[in-house]
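A single protein chain has been omitted; all remaining protein chains appear in their positions.
Our next item is subunit A:
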Amino acid sequence: MSTATDRTDLEDVVLAEPDRERLSALLVGQDRPPRPSALSASLTFGWRAMLKIKHVPEQLFDVTAFPIMLVLMYTYLFGGALAGSTEEYIQFLLPGIMVMSVVMITMYTGVAVNTDIAKGVFDRFRTLPIWRPAPMVGYLLGDVLRYLLASFVMLTVGMIIGFRPDGGVLGVLAGIALLVVFSFAFSWIWTMFGLMLRSEKSVMGVSMMVIFPLTFLSNVFVDPKTMPGWLQAFVNNSPVTHLATAVRELMAGEWPAADIAWTLGWAGVFLVVFGVVTMRLYNRK
């Protein structure tokens, strides 16, 4: 045997020929099951997202290393100057930086949709008789897991460097739950851009343009009271500010009803507006 033959071992040369009789047997006598429910189809697409994480685990870099970097960077950069000490500052910063990081991470959804849609597999999904939004919902279900992972990574780092939330386990979990719900709804902006824009690069570009002002112009880093009036007007009404306040107070053991309501209200608006636009684009693609 020559080396050339050995090299083809991985090719289909070693595989069996498709067997005609067995093939024919595959085609007859099968009943068509009823179409799956919307929930079942969405969960199946969520399972696909899990499998993709399993096969390409390095994609979790942005929900592990990146958030750790942000926590450490801002705590030690601003801590002394803004709150007198890093221990003081982390109590204020951690819930906010968690909000900022997870909201930032949502933009990878758009990139994933954009690269995926260009591949042939989307043609197959779109010719299946299933609930139309299921592939998109499936993405976001996979992303919810990423948001949870990022939140817990940051929480762990925060605890190590001195974050001690008064709200206890329940308060922290409530804060993370609200953050994940908001991020799920907010992600529909990115599915829209993922479908609308032509390349991965333009999706990244547009995402940055939206996400940087939106997350920085908020109360994540400092109390807005020192800002000029016009900026306060924007910051105090930004969904990120409402979310950051709600998460911060939930983790501190309080019940910020107004900010929770505002956050859920914004989430509803994002979901309805961008969900509808996403599905229109998806059907027209």
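Keep this in mind: a residue touches a chain if its C-beta (ideal position, glycine included) is under 8 Å from a C-beta of that chain, and two chains touch if they have at least 3 such contacts; residues count from 1.
As a convention for this text, contacts and distances are computed from a predicted model.
Engineer: Pick from "Na(+)/H(+) antiporter subunit C", "Zinc protease", "ABC-type xenobiotic transporter" or "ATP-binding protein" the UniProt protein name of the chain that isn't shown here.
Structural biologist: The UniProt record for the chain left out of view names it "ABC-type xenobiotic transporter".
Engineer: Per the definition of touch given earlier, which of A:Ala41, A:Leu70 or A:Val240 contacts the omitted chain?
Structural biologist: A:Ala41
Engineer: Return the single residue from A:Ile130, A:Val172 or A:Ile211 that touches the missing chain.
Structural biologist: Result: among the candidates, A:Ile130 touches the missing chain.
Engineer: Which residue numbers on subunit A touch the omitted chain?
Structural biologist: Interface with the chain not displayed, on the subunit A side: 10-12, 14-20, 22-28, 30, 32-36, 40-41, 44-45, 47-48, 51-52, 55-56, 119-121, 123-130, 134, 284-285.
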